[in-house]
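Note that one protein chain is taken out, while the other chains of the complex remain in position.
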Amino acid sequence: MRSAAAQRFAVLSALVTPCVCSAGPMSYFHTSGSAVDPITALGWGLGIACLAIVALIGVLLLAALFRARAPKPEGLVRTVSRSGSGLPWIYIGTGVSTVVLCGMVIWTLLTLKLVAAPHAATGLTIEIRAHQWWWEIRYVGEPPARTFVTANELHIPVGTPVSLRLIGDDVIHSFWIPALAGKTDVIPGQTNNAWIEADKPGVYRGQCSEYCGLQHAHMSAFVIAEPKRQFEAWWQQQLAPSQPPRSAQLVIGAELFRSRCAACHTVRGIGAGGILGPDLTHLMSRNTIAAGTFRNSPESLSRWIANAQALKPGSRMPQMDLTAPQLDAVTAFVQTLR
Amino acid sequence: MACVVAIPLSAPAEAAESTASNQSVNGASANFAPGDPKGEWRRQAGDFANTRYSILEQIDAGNAARLKIAWTFSDGADYGHEGAPLVVGSTMYLVAPFPNVAYALDLSKPGAPIIWSYAPNPSPLAIGKACCDAVIRGWAYAEGKLIYNLLDDHTIALDARTGKEIWRTKMGNVENGETMTMPPFVIGRKVFVGNSGGELGKLGWLAALDVDSGREIWRAYSAGPDSLVKIGSDFKPFYSWMQGTDLGVSTWPVDMWKTAGGAAWGWISYDPQLNLLYYGTANPGPRVPTQRPGLNLWTSAMFARDPDTGAAKWAYSFTPHDQWDYDGVNENVLIDLPINGRQRQVLVQFNRNAYAYTIDRKTGEVLVAAPFAYQNWSSGFDLKNALPIVRPEMQPQPNVKLSHVCPPDIGGKDWQPAAFSPKTGLLYAGIFNICMDVTDHPQSYIPGTPYDGMEMTRHAAPGDHWGEFMAWDAARGKKVWAIEEKFMTMSGALATAGNVVFYGTVDGWFRAVDARNGKVLWSQKLGSGVIGAPMTYLGPDGRQYVAIYAGVGGAAMVSKSMKGFPARGNTLYVFSIDGLSPSSGAGMLTAEAGNPTAQGDAHQTGTR
Partner (left out) sequence: MKEETTPLVGWFASVVKVLLVPGMTLLASCTPQGDTARPGTKPPSAFLTVPAASPLGEMAGAAQYDASLEISNPFARDSRAVVEGRRLFVAMNCAGCHGYDAGGAMGPNLTDTAWRYGGTPGGIFQSIHSGRPQGMPAWGLALPAQDIWKIVAYLQTLGATLAPADYHAGLQGDHDVTSVAPQPRQLLETYAAAHVDAKP
């Protein structure tokens, strides 16, 4: 009896603990940004306060239960009567609860105010369009010629608040980078504003957190926070067009890309201007493909181009019907998109 | 049918009517260079300044009601007829829309027989790449040559005497969505041509070709680095927001200037004293503005350039970031007039955005900007910075239907050219009274397909009439009189020294109006809708004739579902007082036969 309960508890903790307490990429217990730290503190604070209250009430309840009563006098009918000091317990209990609850409300409101807007002006605005099932990311630059489009991986400078404009395209999605900010829904026909800030460099994983169709689970986003100089260098590099193809195979690959892929994908520099799928001008600067579904390796690229429907069924990327040499040429070409 | 609307504050018009003398209301005049021989019509607008004014006065307000058809000519082509005939000596030159067959007619003989015709055989692919019908907007005569653009991006020159092709220059690649519809413009030994294809993401350009050889002398683009736009050290735009380096790159998201649009498909004018040519550029691409944050220079703008080198002297963007496809290609009429007591050399443009601009043509300073048609996209005009004040709620957002945006994409007035009369000092133009419901769809750039994204339905603006013909005082920015038309008024205008102004309607009426007060003197129903430009000439018989094409098409087709919208046509109508001409009368059996037309086998064709 006792051992069964212990087993159940052990299994439960084994399941729960890694999810909530480890410092995994999706952990919301170890946050690192001013858009979310107050919430984490609040979460811990409220949690601890609630646990303390539960413990206190438990102790009082137990004390009341086990407090010895006066023995019943023999032969007398027992009369219930208040013999004195019970009432102050209620006054004190209500008073303490009110103060604690008010404190929690005030703390919550203060936290909401803290995360509602960044403490300093954001130097950077990023437009994020949610599609089934990937994230289109547009860096809005000044002058406008610094505006460019990428996908699924946001780079941000460390220690700078960044404004996000979340724009819906097809269905409702929700943008969530647990370590950097709370969830914000992305609703078609509407623009929702959010902001993030990372106070230390690193890769922060995020996930669509509103069920959005078949491949909802394969719709990840990554935030790569890096020092400002590195971030500026990355931005500058993203503005460059693709390099001209340098071998016969790459020329064919580029030509195949133009005729077979360009209606949906943009590659600046070769005149490919489709906007249905991710902008691939700097595909190889990204760590994953298909919205975090696969590591960006030559093998997965080749498999993805050949038959994305087998890898991520239902995605907009069609089965391409390429011959083996064609597939090799296109794969070789996209690998030059650094 | 047509009713004259008295515009308040139109005292000058009434004054003009009451006095017999031709009193200019504002002292406006124009330079009618190059001063072609009297009675000829050697260029589409009659002169360099684009006035479309003729000094002929046989037809006047007193006898215009007696106009009758003298003779007609059909070219058999199906698409919109947007040009005006040219008359050089006793020969009339016509070019039909696609397949762009050219005709020379002998006006000295009864029936104006065909001297020659020429079929250049452009690629039919061009039909499906032309955004707005396979039209031709005009042709040019220079140095014994008839010069015009084929829809498939070739400029050709024919021997005006024989119809033989002298040169053919390839200007672009039609497969990628580039076409050519604009009327070439000749200054001396240079011919200037521009492209169409802004709706298909083609970067706009204007090029100068050598009249004798067709060799390209220079080409200036509408976006891109300053070297491509031909912006150099003497480029001095009047307003600070257009000053800077490589704005044709930096006002676009990275690399998007390469598909910027800004085609030069409209009219060119020229001031010989300043040695500047003026032309406008079309909409930015794609037409969905949220895809291209920035001012998107130099689209929906105009340039003043040195015709010898192509170097830009100044530019002005009418609708920066153009969210509604308002373009800047409409004609610039060069006139001189006093403004606030000071004589100014100006150009007047009735922009599609429904503002009429009076601009100092030396400096690019906007002197007057006032709406001439119903509009609700702006709440006013900031004259200090020469920027319209945009109402944010009228900017289309992707996938959201925005109702009742006025004017629509085709504007408060499209390319149909205005006329100017020095006798009244007024400009005359057919304008629109239309609005649209618009939904933007973000677009992929796929070469050879529309880079467009505007889903639109158009409807009449308040007043429930689609068209209007108006007289405009460019000094004060005021409408003097207007004639309401149920259908679009999409024809060019013609003003004459006889104080008669001519225009046509999309439902096929051709009218003569008293230039001073807008009284409709005469109307004739034609076989199709009128979207061409009227012209007038003195025949070899000494009579004044007025000619107009009836052949509806082009942007007028947006109203094709209106009840009573006419069928397409292809007939040139020529009018004279009482219909008198050597082409009609008793007998006529002696009339000499002309050459066969360029149909079937018995015609000269291109070498391809």
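Chains here go by letter, A and B, matching the order in which they are written, and residues are numbered from 1 within each.
The rule we apply is simple: a contact is a pair of C-beta atoms (placed from the backbone, for glycine too) under 8 Å apart; a residue touches a chain by one contact, two chains touch by 3 or more.
Everything quoted here is computed from the prediction, not taken from an experiment.
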Contacting the left-out chain in the complete assembly, out of A:G24, A:G213, A:P241 or A:G271: A:G213
Of A:M26, A:V140 or A:V251, the residue in touch with the unshown chain: A:V251
In chain B, positions touching the absent partner: 124-132, 199, 399, 439, 441, 443-444, 446, 448-453, 455
Residue numbers in chain A that touch the chain omitted from display: 132, 170-171, 188, 213, 248-249, 251-252, 255-256, 259-260, 262-263, 276, 303, 306-307, 310-311, 318-327, 329
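Here is the rule we use: only the chains that are shown with their structure count from here on.
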Gap in Å, rounded to a whole number, between the CA centres of chain B and chain A: 55
Chain B to chain A touching residues, read off their complex: 201, 249-255, 258-259, 291-295, 399-400, 442-447, 451
Chain A residues within the chain B interface of the complex: 140, 143-149, 169, 188-189, 239, 241, 262-264, 266, 268-269, 271, 273-276
